[in-house]
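Only one protein chain is missing from this complex, and each of the others stays in its spot.
And now, subunit A:
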Amino acid sequence: MAQRKPVRWHIVVFLAPAVLVYTALMIVPLFGTLNLSLFNLDETKTRLFVGLANFATLFGDPRWSGAFWNALANNAWFFLVHMLVQNPVGILLAALLSSPRLRFSAFYRTAIFIPTILSFVIVGFVWKLILSPIWGIAPGMLDAVGLKSLFAPWLGKEEYALTTLALISVWQFVGIPMMLIYAALLSIPDEVIEAAEMDGVTGWSQFWKIKLPLILPSIGIISILTFVGNFNAFDLIYVAQGALAGPNFATDILGTFLYRTFFGFQLQLGDPHMGATIATAMFGIILVGVCFYLFAIQTRLRRYQF
């Protein structure tokens, strides 16, 4: 008397809200954008299917491709600064904070994390004021230590503006890797540390040989979060430099390029079709990056069970 397996409705019911909300808010718009990038207007302003012609324009037309590669290169540099400064500094701060001999560690932790919860608008505006050559405190502070000659209107110079903004972003977000690594460091069992100490591995060599390998998966997660966050970035540049991402497009990243194209700017009317094309290219870049991480890096990371 084999009973038929009852349909397990509760699984469907419990999954439904999340699936529906996610589909309505993420999946449908995503495919809408991908679809939009395959259309354009003809002379009489009727919408028509153009296949990959928009992509041919984006990568083939010297103006479009020039702007695109400039934005992509700037974006890559923006990401590189975060990887080289934000994440190592975050790890360093976490290592210092988890040191049992440090006093006021709760205070430092909070103080370093606070910028993360500030709005981009505030961060952009405050830093613009700090670095302002007219009212800012940066020139005055440099003057006080006799280094006035080092001051430059950084946000207005093509060669420094992007790096300056990347460092401002690092300042804002260094709390995130710090917190994640801090949590990972705290989760290392005391037995492991004790065993290391028995074997005479202490201090920095303990950090390099014992702790760092154990927190590598966290570092991997942080890297991929930084990658996705940076290639979707827009707010800080828009707030500090405007949609034209001056000076002379030196701070133009994919997000601002997309914004200008999609929504238009001043007399430039918005072009949803080319905008969707850029959005699709961004989606592709991020997808490739994430896949590379998932398949090439994460599968090789060793995990330790305690």
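Quick note on the criterion: a residue touches a chain if its C-beta (ideal position, glycine included) is under 8 Å from a C-beta of that chain, and two chains touch if they have at least 3 such contacts; residues count from 1.
Please note the rule applied: contacts and distances are computed from a predicted model.
Per its UniProt entry, the chain excluded from the display bears the name "Probable sugar-binding periplasmic protein", taken from "Probable sugar-binding periplasmic protein", "Fluoride-specific ion channel FluC", "Fe-S cluster assembly ATPase SufC" or "Transport permease protein". Screening A:T46, A:Q266 or A:T299 for touch with the missing chain picks out A:Q266. Shown as candidates are A:R8, A:R63, A:R103 or A:R300; the residue that touches the absent chain is A:R63. One chain is missing from the display, and on subunit A it is touched by residues 63-64, 128, 131-135, 139, 152-158, 241-242, 244, 246-249, 265-269, 271, 274.
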